[in-house]
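All remarks here apply to the structure that follows.
Excluded from the complex is one protein chain; the other protein chains are retained at their positions.
Chain nomenclature is as follows: A, B and C, assigned in order of appearance, with residue numbering initiated at 1 for each chain independently.
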Amino acid sequence: MNMINLLLFPIIIPFFFAMILLFFKEQVVVQRVLTLIGLALSLVASFWLIATVKTEGIQSVTLGSWPAPFGITMVSDMFSAMLVTTTIIITFFVVVYSFSSIGVERERFFYYPAILFMITGINGAFTTGDIFNMFVFFEVLLIASYLLIVLGGEKRQLRESIKYILVNVISSAIFVITVAYLYSIVGTLNMADISVKIAEINQPGIVSVIAILFLIVFGIKGAIFPLYFWLPNSYAAPPIPVLALFGALLTKVGVYAITRTYTLFFVHDIGFTHQFLMILSLLTIIAGCIGALAYFDVKQIIIYNIIIAVGVILFGVAQMNTSGLEGAVYYLIHDMLIKGALFVLIGIIIYVTGTSNLRQMGGLIKTHGTLGWTYLIAAFGLAGIPPLSGFIGKVLITKGAFEADHVIGSIIILASSLVVLLSVIRIFIYAFWGTQKNDLPVRDSRTYRQLMFPAVMLVLISVAYGVGTEWLMPYMTDAANVLADPSIYINAVLKE
Amino acid sequence: MELILSILIGILFTAAVYLILSRSLLKVILGTGLLSHGAHLLILTMGGLGGTAPPVLIDGVTDFADPLPQALILTAIVISFGVTAVMLVMAYRMYAVHQTDNMNELRGNDEHD
Amino acid sequence: MKTNDVILQTTAKVVFFIIFLFSIHIFFAGHYAPGGGFVGGLLTTGAIVLLLLAFDLRTIQQILPFNFTVMTAIGLLLALGTAAGSIFFNVPFFTHAFSDFDLPLFGHTSLHTAMLFDSGVYLVVVGSAITIIQSIGGDD
Partner (left out) sequence: MEFVLLIFLPVIFAVLVPFVYKKIKGIHTGWFVLVVPLVLFGYYASFLPLVMDGGHAISEMKWIPSLGIAFTSYIDGLSLLFTLLITGIGSLVVLYSVFYMDREKEDLGSFYVYLLMFMTAMLGVVQSDNTMTLYLFWELTSISSFLLIGFWYTKDKSRFGALKSMMITVFGGLMMLGAFILLSIMGETFSVRELIAEAPELVSHPYFTLALVLLLLGAFTKSAQFPFYIWLPDAMEAPTPVSAYLHSATMVKAGIYLVARFTPIFGSASTWIWLVTGIGLLTLFWGSFFAVKQTDLKAILAFSTVSQLGLIMSLLGAGAISYHATAAVFGFATYAAIFHLINHAAFKGGLFMIAGIIDHETGTRDIRKLGGLMSVMPISFTVAAIGSLSMAGLPPFSGFLSKEMFLESMVALRHFELFNFDTWGILFPIVAWIASVFTFTYSMYFVLKTFMGQKKFDQLPTQPHEAPIGMLISPMILATIVILVFFIPNVIGKWMIKPAVMAIQPTLYANPSAIDIHVKAWHGFGAAGLWLTIGVVAFGTLLYLTIPKWQPLYRMQPDSLSLNNGYDAMMRGSEKGMNRVSRLYMTGKIRTYLLYMFAFMSVTIIALLFLKDAFVLDMNSFAAITLYGSLNAIVLILSVGFVVFAKSRLAAIIALGGVGYSVALFFVIFKAPDLALTQLVIETVSVALFLLAFKHLPALSTHGETKRNKMVNLIVSLSVGVMVTLVALSSHSQKMIPSISQYYKDTVKTEAAGGNIVNVILVDYRGFDTLFEIAVLAIAGIAVLGMIRLRVSRKEPTDENE
């Protein structure tokens, strides 16, 4: 069956369920059930979408039946369809994790609607083919994230939320003016059309400058150097499930936007724009590495690993060759999965020990073996140890960089894996090995098991993602092909 | 006119950033207000200021102002209204809890380094 | 915000209705002249704020016994529903339909699904703006 609106379902279904949840503010059980149903339906839709994109190519619909550059076009290529699917998967398990961890008070105050609204925004940003519409979706996901980060109103949350909102308000303002600049020059907002028109005028200097502005705008959200500084403290403030969602998804929207604009719009002065991107991405990796080693707080360690990963992905994008792009796509989805898993896992560690300070932990492997081994697998996955999920992405990115003659960059990428490994293995050594420092707080073992379920599932999915590379490969190739050749995207959108 | 507006927008941004960098929470929030005003004016300017009539169909008028930026601004205005409201309340709650409006005293401590 | 100024309260009631009617007018004018759901909604909000200033919160809740969160949700549903209607016809999302009708009483009327959408916008604006003001005003 040919459903022309199919690609909208992963956006609209969560949106719809979020509205419905507003009617059941006090009924926590109803909220939980409806949230899961909504996410499950979205997941079905997104898988269906992937299948459709695989067989029929890029899906696009111009809303309101207006011809392409005039209405808002929504476009699902393989890249965005996969990101949408990953987003929903992670959210699903984080929501399950929330059941036993977030607390009834938050659940009664729009916790689930906020998550669903945020997913709406994220999936919208991944899918939209219109630059201003992307701004709108950014705002949807941001305002939902403001609600999530501050919900509960704890002292630390409030302190960090105000900074978080401030940074994002600024970046939104710059986003809007950047779109305005671009509109002034090319007179259009449709992303495919922008690409065509920039090609038409052969990307003059002013467009390259605007390219850097876009990089800065999305870089603030994507946490690249030197724009990431706000992130580590802000992300550490909200409860773990929120941190997991932020860490796994939010920065990736920025990364996606950079990837999209740098493969679709600004492809005529690569020697300048992509070189710039590459240098920043390498600096991002280094900055992330410093942070990942500097702190003995489990949250901080994983949070800084977000920044490293962002650098690695963008480094792949900056190569602008098939290997690099394929690797970037591969690594991006890997990182979303593994970060979701890791945040949930350290959440459990914190739950079990009652602290996030590594120095106060020890000897957990004796009492919590499954947690330890699950964590270790996730840690190795993050560090790109084969056959786990991070491996192929890193290999392809490095390959792409060598092919582009960026030797030092490639070696930094490889060496960064070591730092990543050191930072996460430290958690294993301190928390799981050694001897118990002080008595563990009394915990309900049923809750522990309920928390473990989503964690184990996420790790299993990431393992399957690595081991099953071969089955994913055709999808990755499709995704990378569109990124490598803008004309595929353009033709799909402006076909009439 | 674009020249004047561009400089005006520059002044708005300068003032906004200056306020945002200050230590007083209220000033910071006032700064974000100026920031959005600046952004909205900029969109308008980028569309061109030459139109002689509002973009409403009336017989005989052909030289409209560019309607698209206006629509974008309208969207942006409403969004900033929502965000400002959230920010205001957040600031207000934060003050209630932390009893300070000095941004410098709101340092995030890197716990457990 | 407890006030017992009778003159203020009476004036407020009158002005409320004037502004409210004006907002409805603006709302309907939207498709052809300046106005629309936003401005309409915001004006209505303004009218309610005026009432708030004259009376206290509790009284307002008695006069307007709505759950504004639910009103917001209904508005969203209305807007989404209008847009999503096109899914059932398998035409691109948001494809509006319009037609002219000759209705008794109203005479020649143009009905446009965009109006339906705009009324969703109106409801959301009123609902959320009042939610915000009520929350802040109700907090001590």
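As a convention for this text, contacts are C-beta pairs under 8 Å (C-beta built on N, C-alpha and C of every residue); 3 or more make two chains touch, one makes a residue touch a chain.
From a predicted model like this one, the values you see are computed outputs, not experimental measurements.
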Residue among A:Gly222, A:Pro239 or A:Gly324 touching the omitted chain: A:Pro239
Residue numbers in chain B that touch the chain omitted from display: 1-27, 30, 33-34, 37-38, 40-42, 44-58, 64-68, 70-71, 73-75, 77-79, 81-86, 88-93, 95-96, 101-104, 106-111, 113
Chain C residues touching the omitted chain (full complex): 26, 30-39, 42-43, 45-46, 49, 68-69, 72-73, 75-76, 79-80, 83, 93-94, 96, 98, 110, 112, 114, 117-118, 120-121, 124-125, 127-129, 131-133, 135-139
For chain A, the residues touching the chain missing from this view: 15, 22, 63-64, 66, 69-72, 74, 101, 103, 105-106, 108-110, 113-114, 117, 120-121, 124, 132-133, 136-137, 139-140, 143-144, 146-147, 150-156, 163, 166-167, 170, 174, 177, 180-190, 193, 197, 200-201, 204-206, 208-210, 212-213, 216, 220, 226-227, 229-230, 232-233, 239-240, 272, 290-291, 293-296, 347, 350-351, 354-356, 363, 365, 380, 385-387, 391-392, 395, 398-399, 402-403, 407, 410-411, 414-415, 417-419, 421-422, 425, 429, 432-435, 451, 469-470, 473-474, 477
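Heads up, the rule we're going with is that only the chains that are shown with their structure count from here on.
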Pair with more cross-chain C-beta pairs in contact, given A-C and A-B: A-B
Centroid spacing, where centroids are CA-atom means, of chain B and chain C in whole angstrom: 25
Gap in Å, rounded to a whole number, between the CA centres of chain C and chain A: 37
Distance between the centres, which are taken as Cα means, of chain B and chain A, whole angstrom: 27
Where chain B touches two or more other chains at once, by residue number: 82
Multi-partner residues of chain A (each touching 2 or more other chains): none
Residue ranges of chain C in contact with chain B within the complex: 32-34, 38, 125, 128, 132, 135-136
Residue ranges of chain B in contact with chain A within the complex: 20, 25, 28, 32, 35-36, 38-39, 42-43, 45-47, 68-69, 72, 75-76, 79, 82-83, 86-87, 90-91, 93-94, 97-98, 106, 108, 110-113
Residue numbers on chain C that touch chain A, as the complex places them: 69-70, 72-73, 76-77, 80, 83-84, 86-87, 90-96
